[in-house]
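All protein chains of the complex are present and in place, except for one that has been dropped.
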Amino acid sequence: MQDGDDRRSYDRGTSIFSPDGRLYQVEYAREAVRKGSATVGVTTEDSVVFASDTSTRSPLLERDSVEKIHDVDGRLGIASAGHVADARRLVDEARRFAQAERLRYGEAPGVETTAKAIAEVVQESTQTGGMRPFGVGLLVGGVVDGAPRLYETDPSGTPSAWRATAIGSGSDEIRDYLETEFTDGLGTDDGIALALDALRTGTDELTPGEAAVATMDADGFRSMDEDVAAGHFRGAS
Amino acid sequence: MQDGDDRRSYDRGTSIFSPDGRLYQVEYAREAVRKGSATVGVTTEDSVVFASDTSTRSPLLERDSVEKIHDVDGRLGIASAGHVADARRLVDEARRFAQAERLRYGEAPGVETTAKAIAEVVQESTQTGGMRPFGVGLLVGGVVDGAPRLYETDPSGTPSAWRATAIGSGSDEIRDYLETEFTDGLGTDDGIALALDALRTGTDELTPGEAAVATMDADGFRSMDEDVAAGHFRGAS
Amino acid sequence: MQDGDDRRSYDRGTSIFSPDGRLYQVEYAREAVRKGSATVGVTTEDSVVFASDTSTRSPLLERDSVEKIHDVDGRLGIASAGHVADARRLVDEARRFAQAERLRYGEAPGVETTAKAIAEVVQESTQTGGMRPFGVGLLVGGVVDGAPRLYETDPSGTPSAWRATAIGSGSDEIRDYLETEFTDGLGTDDGIALALDALRTGTDELTPGEAAVATMDADGFRSMDEDVAAGHFRGAS
Amino acid sequence: MQDGDDRRSYDRGTSIFSPDGRLYQVEYAREAVRKGSATVGVTTEDSVVFASDTSTRSPLLERDSVEKIHDVDGRLGIASAGHVADARRLVDEARRFAQAERLRYGEAPGVETTAKAIAEVVQESTQTGGMRPFGVGLLVGGVVDGAPRLYETDPSGTPSAWRATAIGSGSDEIRDYLETEFTDGLGTDDGIALALDALRTGTDELTPGEAAVATMDADGFRSMDEDVAAGHFRGAS
Amino acid sequence: MQDGDDRRSYDRGTSIFSPDGRLYQVEYAREAVRKGSATVGVTTEDSVVFASDTSTRSPLLERDSVEKIHDVDGRLGIASAGHVADARRLVDEARRFAQAERLRYGEAPGVETTAKAIAEVVQESTQTGGMRPFGVGLLVGGVVDGAPRLYETDPSGTPSAWRATAIGSGSDEIRDYLETEFTDGLGTDDGIALALDALRTGTDELTPGEAAVATMDADGFRSMDEDVAAGHFRGAS
Amino acid sequence: MQDGDDRRSYDRGTSIFSPDGRLYQVEYAREAVRKGSATVGVTTEDSVVFASDTSTRSPLLERDSVEKIHDVDGRLGIASAGHVADARRLVDEARRFAQAERLRYGEAPGVETTAKAIAEVVQESTQTGGMRPFGVGLLVGGVVDGAPRLYETDPSGTPSAWRATAIGSGSDEIRDYLETEFTDGLGTDDGIALALDALRTGTDELTPGEAAVATMDADGFRSMDEDVAAGHFRGAS
Partner (left out) sequence: MQDGDDRRSYDRGTSIFSPDGRLYQVEYAREAVRKGSATVGVTTEDSVVFASDTSTRSPLLERDSVEKIHDVDGRLGIASAGHVADARRLVDEARRFAQAERLRYGEAPGVETTAKAIAEVVQESTQTGGMRPFGVGLLVGGVVDGAPRLYETDPSGTPSAWRATAIGSGSDEIRDYLETEFTDGLGTDDGIALALDALRTGTDELTPGEAAVATMDADGFRSMDEDVAAGHFRGAS
């Protein structure tokens, strides 16, 4: 592509437009998301299910310290793909936000409100100088007032709601799979199985025990034990 | 065009003039607007109508989370084209402004006042360092004291009032169509039909159910259900 | 011109001198003024007259929202040429200034005082870092204590007083016309006619109804209705 | 000159030294002074006289709004050459300074004190980042406690006292003339004549009526009417 | 590799993404860690063991002033590899954090909480402008509530938990060795021996007396005397 | 010298080291000192003598306004070479310092304390961003508690004490002369003669009446009348 020189001119500054109206830094941050290990989110009739690839290279690493899925406040969950340290920072923002809302209004914020609060922080990082964008995509899920909701936030700070989606490495293939296989009104167990199946579509070598699974339902956020999660692998059930 | 080198020199800084008196960053932000999916605004005898292209690629995406049309305060509406996250930030500004005015003066601000308050925020982003312009165009509409008013704000921070207009992808064609077809004193239903017809002029493949419609009249802001909106498609009525 | 390289070196920084003592950013901002649609100001025996080209390309645009002439405080008026959003910001400064003076001294400021206050804001934008100059020229007019006064402020922040002058596109031709045709002691109607004639000198295709006219006299600022203004077109009288 | 490249490297930053210990931005600001229309200052036995070239191209411009000579506080005067808007800012500084001193010490500051206060502001603009130098030279004059004093401040922030001097276009020729013609103990009228003669040395086409003249003596600052000043033109007396 | 030019473009700014979503400054800081002398951390049944290469070139240097292992608060320890001065700053952060937590909650923070607090400081240095990343990797260890925990923080600000690991020069070889030789439920003495053996894998010439050893168990942090540590060298026992 | 390119790379930033550990901006500021007209300082048995070249090109300039020698507080004196406006700023710092010390401790500061306070200000200008170094060298002298002391501060912020020294144009030659001719225990008159002789060594054409002379002794700072100083010219005595 012969516009190499032009492009290089615009992707250095953290927050300026290219002649064709693009923000390259945001697009590069999206690339960081695409390089992260995959995470799937699925809504079921009465829950939201997260499944994340937590395969690691070293047997000495304690896998659950890799933290792809975060409990925000006992109700909501956040799963991430991309720059891990950036994800942690946004999860902290979400926790502070949830706590502040609870103190101010006597009630914890819903999924949409929380996702939008995170998205605002992210948008600001793309417009105000002195800061790079966040190199991470998030799924925010939970069941508030009986309604399972699943939001995605991307590095541009745009929130969007999904019935099922994926972020990270292989997410295009996973989303294709979900578009074919997802049906409304699944039970939680079927949702877990679908999420794990979809996850394997994007990352072939994933074996049972290498995926973290969490569910959010009316009873709140629950992180599934690794072996229990392994038992949900469709071939393994 | 042989002034490639010159131009490149001036479009890097966020807020300086080129030798011919242009602000390239603002022009590039306009390009971001032109790349956004289209939005149409039409004034009728007693209402303002917004119609926005909300077609998406994935059936799993919950379309109304894409948010092209925003309810500011139950009376005024804002529709956008361009960088979605930037639009959300300006809508937040508008909400804060409306609330603050209401508290200070006991009365909510009109369409013109609100549009100009937004435009001020946008202008500042083009002159003060450390911030890129907003990559979004807005339509601000509502009926205050019986008068339907429709304003546009562009990335330079210039507000302008229209009887009918469009922003985003294909807006030139849509505006041509409106200049031919618009007449004063339409009823709201005819206004909706005109807005949807115009929208299809710019984005041919738009099918019923892929457009968000909202109306603002003396009773306030109302977002139309997707199917109801689909029923207004002229071929479909 | 072989000093291309040199010049390019100095016009990037917002506020530094070139070797020959010029401030290129200010000169480029002047270019933005020269590109704006024209505005004429004329003093008469007991009034100041503004006439501005407000021709637009779209019949759907509400022309008086283009705002070339602003009522500052019921007495003084400001007409602009150049970057519209920048003009609005300076008009806001003028309004705040007039209000603050009134509160502090129990009396509204005169034309000269107001023009100089604006000029100070503009000068600062050319010297202090982190801000581009204002890409707009202003005419400030009014009748205070019986004396019609007309001031111009340019992008360098220099105020100057005129009996009649023009800014914006074609202003050199308009000013030539005024130097020939202007006489002291005109009545307001003749002043309007002269201003419109002069305006047409710079923008040939201007037709009646495409010019905004406002007068400032002992009774204060008055914006003329479009048709009334059209009736003053010399051919039409 | 083959050090073109080197020089270009140092004159970009607002406040750094070149290898030979020069501050190019200050030297370029001096160039802006040299381009301004000329101003002459002369001390006489009991007064200080300023004469400034205020010739303009347009007969519609009100010449005394060009403001080459400023009344600081009824006693002291400041005449300028160079960037007009910068001069106005420094005159404002001088006025604020004079007022503050008066409030603090119950007595207005002398010529030397005032000139040095201005020079301090100017020096700071050449050393601290984020600001360009002032592109203006000033003459500060007045009679305090019976002593006529005339100071010059240049863009480096250096004050110096003169019996007679000139700044602006043609100032080298004017100063040569003054060195030959100036004598101590002139009366004010002879001082005015000398100042006007000297001014014409630098700007040949200056005609009576195109020079502003002001005097400062024990009775304070007085701006001379244009015609009166014209009457002092030596050929005309 | 032909992308040399591209890369160079992105690794200058402290906190921006490259087109493939990488943060080069963080990767270069990792290189600083890889250049530091090695440190090993091992968890045993009831303790955490640190062993660090403290070999120096000069016999006049007091080796224990090199400070590879730090006592945070009598309970937790931090071992580092990389830029020594940066390590000291983070250890100070950890000490302040532990003290503040103790004051606020009446209880000292655990290993995970402390490691994450450090990681947050590190992440911020990679995103906010005006600061380079920390060129140091840390191991944070301790036994809190009976559970031996070992965390690593890297220059990106990502925390991870390990049963045994190494950072610094030769850490890949050391980690390979640990993956083969580590077993759960070791006693502290065997843990020390394993740590020293592993350390020697990465730095062949290490002799007894050139390694610092510290243990953290239920009784708190203990730095081992050099000779005692030397006695644990497997060949030497 | 073929390292031209390298050097140019380091002398742009105001406060960074070159690969060989030099601060070019400080060295260039020293060049500004070397270009200033010369100043000599000599200690005698009971006084400090300053002699400065104040020759000027114009007979209309009031020479004592050139201000090479400053009375700090009636006791101490400061003589300068280099950028005049910078010198004035440092003298102001010295005055503020002397006054503040007097208020705090009931006693004016000595020569050494004052010189070091100035040097601190200068050092800071070489290390902290956003400011260029001071392009001036100073001599600080005075007799406090019976002891004549003479300090020099240079653009790096290093203070040093001398029995006799010189700064500015030709200072190497002058210092050579002083090293040969200076003897301890001179009387003040001989000190003045020596200082003037030395000054002429560096600036041959210096004639009586073109040198400013000041003495500081137990009775305080005294500026010598020009003619009196002229009378001390050795040929003239």
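Letters A, B, C, D, E and F name the chains as they come in the text, with residue numbers starting at 1 for each one.
Keep in mind that, in the parts below, contacts are C-beta pairs under 8 Å (C-beta built on N, C-alpha and C of every residue); 3 or more make two chains touch, one makes a residue touch a chain.
Quick caveat: nothing in here was measured; it's all calculated off a predicted structure.
Within the whole complex, the absent chain has one touching residue among F:R34, F:R63, F:K116 or F:R200, and that is F:K116. Touch with the hidden chain on the side of chain F covers residues 6, 9-10, 13, 15-23, 112, 116, 119-120, 122-124, 126-130, 151, 156-165, 175, 178-179, 182. Listed for chain E, the residues touching the missing chain in the whole complex are 8, 11-12, 14, 24-25, 28-35, 58-62, 64-66, 82-86, 88-89, 92, 125, 129-135.
Simple rule for what comes next: only the chains that are shown with their structure count from here on.
Number of steps on the shortest path from chain D to chain F, with steps defined by chain touch: 1. In summary, no chain was found to touch both chain C and chain E. For the pair chain B and chain C, the CA-based superposition corresponds to a rotation of 50 degrees in steps of 5. Farthest from chain C in terms of Cα centroid separation is E.
Centre-to-centre spacing of chain E and chain F amounts to 54 Å, using the average Cα coordinate of each chain. For chain F, the set of residues that touch two or more other chains is empty. If each chain is drawn as a node and touching chains are joined, the picture is a simple open line.
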